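All protein chains but one are shown at their positions in the complex.
Showing chain A:
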């Protein structure tokens, strides 16, 4: 657990980046610090490993005051992932991952062997071990950055905008792998981002910071979206927080219509979904039309994807129906907007007063 007790940081130019912050960051969870630029989120993060020293107040990691530890020693016990990777350009990938074990004076051979395991764990081929950072793409470098932070198996990991420097497709992939990794590792993670979507997606807890380093709200993502504590938080959450709440509701309870899933064209007075021999969607048949089928929009995987995906699918298909598929992409049924709203009723996490 990491605690902040009345922590203030004032820079020499007089700017107060963090103002009397008290915060308890639970062990084994992902806590996201999010806020607009100037809210002191990065300063807050960097005070934990003393990259920045607090002006007043106390920060403890697992009960120990960080000021009682020599900074390099403290930092070797805390994993750190930086936005642009921050890999050492003159060291091979395997040696980059083994940086902290080397600093701790561990046996080189063992440290490299562990680095090779981590390379695989973050989804990179072992052939990358002898390469240098500039030979890897941004996303690959970021994976190496995560592996490096894990190398000495620190209980705490700090991540400073770890996924912002990569394109959206890679970002989504990295985020998902990061969540999968965390289910195995249970590290105490503090992650900084300016992207509220990322905060809601990754955080077990989200701390919204206001400009000047005060807490706007510290809550679970569900409760944050359901009941923002003030106007600042509500505005920061954006216009579609209602729709985003649907991310937290599973699609497994949806009533699915199978009658309108057909295998052959024909005339009828309702929208029907034509499927091919393998059961995959191939086109929409409009009511009363025997013309060419209309193209299919996106489908959602029933059960594993949320109602937000189901609603998205409904919006993106010409009939207004969401296409429910199984993990193999075979059509399971259709869900109209009424069904989606029906599934929603009473299923949203209860509103907090």
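List of remarks:
Going forward, a residue touches a chain if its C-beta (ideal position, glycine included) is under 8 Å from a C-beta of that chain, and two chains touch if they have at least 3 such contacts; residues count from 1.
Simple rule for what comes next: contacts and distances are computed from a predicted model.
Set against the options "phenylalanine--tRNA ligase", "ABC transporter permease subunit", "Na+/H+ antiporter subunit G" or "Carbamoyl phosphate synthase small chain", the UniProt name belonging to the omitted chain is "ABC transporter permease subunit". Listed residues A:47, A:66, A:100 or A:124: the one in touch with the omitted chain is A:100. Listed residues A:9, A:41, A:75 or A:308: the one in touch with the omitted chain is A:75. Summary of contacts with the chain left out: across A:29, A:131 or A:214, the touching residue is A:131. Within the entire complex, the positions of chain A that touch the omitted partner chain are 49, 51, 71-76, 80, 82-92, 99-100, 103, 131-132, 134-135, 145, 148, 158.
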